[in-house]
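Pasting a structure below so you can have a look.
All protein chains but one are shown at their positions in the complex.
Right, chain A next:
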Amino acid sequence: MNDTVRGQRALAIFDAVADLDGEARERRLAALCEGDAALLAQVRALLAADAEATDPFGNAPRWSEAMATDATEGERQIGRSIGAWQIVGIIGHGGMGAVHAVERSDGAYAQRAALKLIRASADTPAAHERFLRERQILAGLQHPNIATLLDGGFSAGGEPYFVMERIEGEPIDRWCDARRLGLRERIVLFLQVLDAVRYAHRNLVVHRDLKPSNLLVDADGRVKLLDFGIAKQLQDSGATATLDRALTFEYASPEQLHDAPITTATDLWQLGVILHRLLSGAHPFGLTRDTPLASQLQQLEREPEPLTRAAAQASAEQAARRGGMSPASLSRALRGSLADIVQACLRRDPEQRYASADALASDLRAWLDNRPIAAVPLSRMQRTRLWLRRNRVLAAATAAVVVALLAGTGVALWQAGEARAQARMAEQRRGEAERQSANARAAMQFLTDTLNAAAPENALSTEVSVRQLLDTARAKLDENTQVDARVKQPVQRMLGQLYYSLGEPRIAAKLFEQGISNVEPVERGEALAFAVDLDYYSGALGSLDLYAQSMATEQRAADLRQHFAPDDTGLRVLSLDALGYAQYKLGDYAKAAQTYREGLALAGTMRQPPVDVVINSSQMLAYVLLDSGQPGQARQVAEDGLRFAAAHAVPRHSPLWVNLFRAQGDAYFEGGDAQKAERPIRDAIAVQEASISKGYRLGTLYNSLARVLEKLGRHDEAIAAWQHAISLLADAGAGAIDLARNWGSVAIAHAKAGNLDQASAAYQRAVNLLDAAPDAGARAERERIEQKLDALAQRPARKPVPPAGR
């Protein structure tokens, strides 16, 4: 008998006798081993081992972690300095590296933050790119409910890192439970989540990993959305949609499970799961941490548990944590609107969910105000009326573009209008609404077909850029002259929005011009979506310096909103902000000031005014007033804005503060009080320095500071500030005239201080810069500096002006 056969026999005999005891076992053993001593010894060894009753590899669950952590790796980083930051601890571990607690080590000012560093071992080119993408996404998102990006760069060793606002908070579900918040308070808190998500969507970012652990609530009760590690930018080419980091099944949407296109609707699903959990205390598919993996997959394929049933089955403790309810009363409270709202998020088909975070927020607000909601229970929806059926043949890249078109820009709003139209259909204008949606369906079909035709056969393996697809789609659209304008125009407007987002205002304006001609919306949803198109069009026209047209277009958007949604104050405030800007650009300061004032007054009547819009209007109004020579009023407006920002808890480092401070400082300065101007300008500088985008804006702030210091007679400090401004502006690629102007100021300051040699040197630098860019502007600037110096009657020695032109 060879070893293998003996081993097999031994296991079989062990199996046969293991359950027997004493005599019986011995008899059976002897019989089965048939006098083979080696075999018998082997079986006895197995039986002895069996009696030990220990788990031979009880540490197995920790192997992976133990080997990956390397025990000391995280701690090794402590004390290390990266950029201006020093690592003081570990906050957590992410997919590509650790998140460290850091403090500013340059002594500029005390600041605690979180630093994310890519691990050397995870630093593949793909990981690198992903990491930088997260940083880029965060840099583009400035919102009070999103953790702010403060800084970023490469360490001395070349590892990329970025620094975020450090949130000391608790996951939203635990926070609510710990404070035993009632349903209303939970919904009000959840609206902050929606605000952040809505903002991200407007910036074409889908988070894809929304869950309570990424939604922290700080001590002030403010929600902060974190971790854009797997977020997706919709304008990216979607061909490489590979998931690089795993998600937990618990919050994964059906399209994530089935690798279907990811859209903003994915976030809506995850919001639904979170909302379900916040309200009922349970997971909509009954998953818990302990659910075995295989059953998780099966449970997720079922229909979600209705909110009311989940609540009825909640423990007494869970119900009590919701404002002291019982399971039965909780279930009753959730019946109706809230149950419908959650259900409308948790629809398997992304197109049947809420069309946007806005639409969800609007329904939740309606619930808070006891108004009827827009979401229609599924039973009444016509499941077959899906105007964009997922086309299995559609190549991945094409699908991603369609998704971007649908989700990111405008169409989401259009869809919301569509949903509202459906809800009203039973009551009135059935024929009209159906005609409209038939047109819309045809438009989408046309777009899908066009993009599909544009994608190469092997789109799965070849990356096709969004830009390429758009260009092809646009060409096809131009070629095709037989399509009905009502089908063609929505596509043109959609493409217009996308081109504008891609930084192509000229193409965008042309598409809008065609896309809006002779369009007169007759229905609210359609009109509001059209107004968004007009916002974009106005923006494109403004970029092209066509201010009058930009103005007229914005006016039309405002009129549409006024006519179709007179009740929607938020939209009106937004309109007025955009309108004011167009008027300001057009040079009509009086009208612009009036428009901004109207918007701010209106916002003052709102329970939840749009914070970023109000701040923008405030700062713009302050500058309009400054430009019209009213520094006193300008200062008042800036100070109102500052109070508003404080009252709405805008985070300390938010760039929203910068222009308010600066406006206050400039208003003091223009009003002749340089003394008081210094503080606010320095405040603006402090905020700007903490943010990632230093460059040009910071340079101009130092310029403002220098101006103030010079006025106060602190020449040396002024000169230092100017020189700092110059180095910042030069780094940011500022033009020769900008830089020369600053050197000219330095020269004048030196001259005033009586340092003629240094004045001469600074003047020479200005002249050198201007000589290198000898155009009309440069000559004018040079003359301006010379006049100033002449006026000081202490003109330093200088060489003669060279002949104009070259």
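By our rule, a contact is a pair of C-beta atoms (placed from the backbone, for glycine too) under 8 Å apart; a residue touches a chain by one contact, two chains touch by 3 or more; residues count from 1.
Here is the rule we use: contacts and distances are computed from a predicted model.
*Asks:* I notice the complex is incomplete. Of the names "2-oxoacid:ferredoxin oxidoreductase subunit beta", "Succinate dehydrogenase cytochrome b556 subunit", "ABC transporter permease subunit" or "ECF-type sigma factor", which is the UniProt protein name for the chain that's not shown?
*Replies:* Spelling it out: the chain absent from the display is recorded in UniProt as "ECF-type sigma factor".
*Asks:* Please pick, from A:46, A:139, A:320 or A:586, the residue that touches the omitted chain in the full complex.
*Replies:* A:46
*Asks:* Taking the full complex into account, find the residue in A:37, A:67 or A:219 that is in contact with the omitted chain.
*Replies:* With A:37, A:67 or A:219 as choices, the missing chain is touched by A:67.
*Asks:* Return the single residue from A:145, A:192 or A:256 that touches the missing chain.
*Replies:* In the complete complex, the chain left out is touched by residue A:256.
*Asks:* Applying the definition given at the start, please give the residues of chain A touching the unseen chain.
*Replies:* So the residues of chain A touching the unseen chain are 4, 7-8, 11, 14-15, 18, 42, 45-50, 52, 54-57, 59-71, 92-96, 119, 121-122, 240, 242-249, 252, 256-260, 292-294, 296-297, 301, 392, 460-461.
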